[in-house]
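Excluded from the complex is one protein chain; the other protein chains are retained at their positions.
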Amino acid sequence: MTTADMTNHMTSNNTAGAPLLTVEHLTMRFGGLVAVNDVSFEARGREITAVIGPNGAGKTTLFNCITGFYSPTVGRMTLRHPDGKSFLLEQMPGFRISQKAGVARTFQNIRLFGGMSALENLMVAQHNKLMRASGFGVAGLFGLPSYSRVEKESVELAKYWLDRVRLTELADWQASNLPYGAQRRLEIARAMCTEPVLLCLDEPAAGLNPRESADLAEILTYIRDKHETGVLLIEHDMSVVMKISDHVVVLDYGRKISDGDPDFVKNDPAVIRAYLGEEEDEELPPEVAADLGAELHDGKGA
Amino acid sequence: MEYFLQQLINGLSLGAIYGLIAIGYTMVYGIIGMINFAHGEIYMIGAFVAMITYLAVGALGITWVPLALLLMLAASMMFTSVYGWTVERIAYRPLRSSPRLAPLISAIGMSIFLQNYVQLVQGARSKPLQPILPGNLTLLDGAVSVSYVRLATIVITLLLMYGFTMLISRTALGRAQRACEQDKTMAGLLGVNVDRVISLTFVLGAALAAVAGMMVMLIYGVIDFYIGFLAGVKAFTAAVLGGIGSLPGAMLGGVVIGLIEAFWAGYIGSEWKDVATFTILVLVLIFRPTGLLGRPEIEKV
Partner (left out) sequence: MTTISASTPAARPVDWPAILREAALTAFVALLLTVPLVGLRSVDQPTGLGLDTRFDQVAAVTLLVFLGRLGLGLIREGRALVVLVLSLLAAAAGFFIELPSEELRVLLIAGGAVLAIRAALTLVTNRSTLSQAERDKRMDRVAAKVQHASRWLAPIGILFAVAFPMMPFADRQLIDIGILLLTYIMLGWGLNIVVGLAGLLDLGYVAFYAVGAYSYALLAHYFGFSFWLCLPLAGLLAAFSGVLLGFPVLRLRGDYFAIVTLGFGEIIRIVLINWYDFTGGPNGISGIPRPTFFGIADFSRNGADGLPSFAEMFGLEFSTVHRIIFLYYLILVLALLVSLFTLRVRKLAIGRAWEALREDDIACASLGINRTNMKLAAFAIAAMFGGFAGSFFATRQGFISPESFTFIESAIILAIVVLGGMGSQLGVVVATFLVIGLPEFFRELEQYRMVAFGLGMVLIMLWRPRGLLAHRDPTILLHGRAKGTQTGSTQAAGGTAP
């Protein structure tokens, strides 16, 4: 079934980007629980690939495998840079995936450095570049000019992204004091400051209002078109997914059930079944419905 | 062989003591996620209260040993529990929502305070006592002799452990305690008085530590205000070794530490026995941070 879907996707898709991330037969087990079961798909450069699926479908686990927080039980994940270098992600320790392979991510429950300012968050993201320039601290301690040049560049890059996510005004704010939507945007900016080839976003629109969601969509399309960065996102908000994705992968119970462009997925009976369930599941058992009704009544009475 | 058995008994009784203290650490860690640094001092206070009760009982002219022991047990458990309760109330409760370091520093401060307070009111000199339960049980034609005190330690610990397990697994209080361990906020929403449960956790832990203190006083016949620190660290090691948060684990860890110490002291030399304990602590934390009976935890992302 999976391979059939793979070919299906290959033929139905017609975008120009080269394959960036190839996931093959990825399986992740926690004890007896199979969170991700033999999932294969491809994400292309200059494309937004969305991974959707009901709660507990294994989306975040898949993400954690790709970004090195879990090492998968079985499977291969190949990342091909536009310049031809390729990396086998399952063989790299966590932090190298960002450092060497250029995969950046955000988190479902935002993980900013809360006590530091927005600008500092973006400076931390450029850690590896700055470390090299500072001669691992030594040149930096004595303030050598080679270092201050690189530092200036880093600030420029940070400013650029602050501008892109419209946070320049709030650059010196402590990150934890930023409003929620701004925190989401700052996290994306921080990920982009690592200058990645693949940006992974874990539910970036969660908790955003429609306006903020629209903003987010704009930022993501900008990243795709102007920075030639592949975007992989998990999302529940279908309006965002269907509007901006070039390619959608659907998971359910750890398996891939559909794969293709948004229109294809929207009309796939397997997807509809997974989201809406079988007809009979929709109805509440009569005694539960009665209880609920009674409770509501009580609530009004009191 | 006889020597081995002798060390085994020594190790088991020592382990019982560490286990009793370790339960206090493990319960507190389980429920509020902090290392109760002052717990070792609570144990020390238990030993002091037991000693004072013994002296008082002697002054009152009670000479029947079982009654004297019972009084000592009751008094040290009761008064030490009050100390456990007070420490939580003063030094930890107000800091429950503070940054992680604050309660730890407060606990270290409490530990320093209690140690020096006892030194101030009871004097810095170590307190030697006449043996209360003299005599040995001889086994194997006199080759192995087990003092009654050590036997009593093991038996009382087993009894206490049984009662305690029943308390935690069968009673409403135990249920509330376990519920708070899982999720304090939710337990509170469901009508569990979380503050009271936490207080009771400290009280129970202190009572068990008091028993350990009394046993140590009976076995070694000498105590001073400084015994809490080392015993505390070792009992914490036992709790970690068994898997922090796990009650049988604490007991098991205590016994393992006790045995290692006894055999190390018996066969290698007593100077290095503390190094052995600390080395085990370090090795366990590095290679099996969840301990022997703890559940593995997955890094939540």
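Order of writing sets the chain letters: A and B. Residues in each chain are counted from 1.
Simple rule for what comes next: contacts are C-beta pairs under 8 Å (C-beta built on N, C-alpha and C of every residue); 3 or more make two chains touch, one makes a residue touch a chain.
No experiment lies behind these values; they were computed from the predicted model shown.
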Sort through B:Gln6, B:Gln122, B:Ser145 or B:Thr165 and give me the one touching the missing partner chain. B:Gln122
May I ask which residue of A:Pro82, A:Pro179 or A:Pro210 touches the chain that does not appear here? A:Pro179
Per the whole complex, from A:Arg29, A:Arg111 or A:Lys266 the residue touching the absent chain is A:Arg111
Contact with the hidden chain only, please: which subunit A residues? 67-69, 94-100, 104-105, 107, 111-117, 119-120, 123-128, 130-131, 133-134, 136-137, 140-141, 143, 155, 159, 162, 168-174, 176-179, 190-191, 194
Can you list where subunit B touches the absent chain? 29, 33-35, 45, 48-49, 51-53, 55-56, 59, 75, 79, 82-83, 85-86, 90-91, 94-95, 98-106, 108-118, 120-123, 125, 127-130, 229, 233, 236-237, 240, 271-272, 274-275, 278-279, 281-282, 285-286, 289, 299, 301
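Keep this in mind: only the chains that are shown with their structure count from here on.
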Taking each chain's centre as the mean of its CA atoms, how far is subunit A from subunit B in angstrom? 48
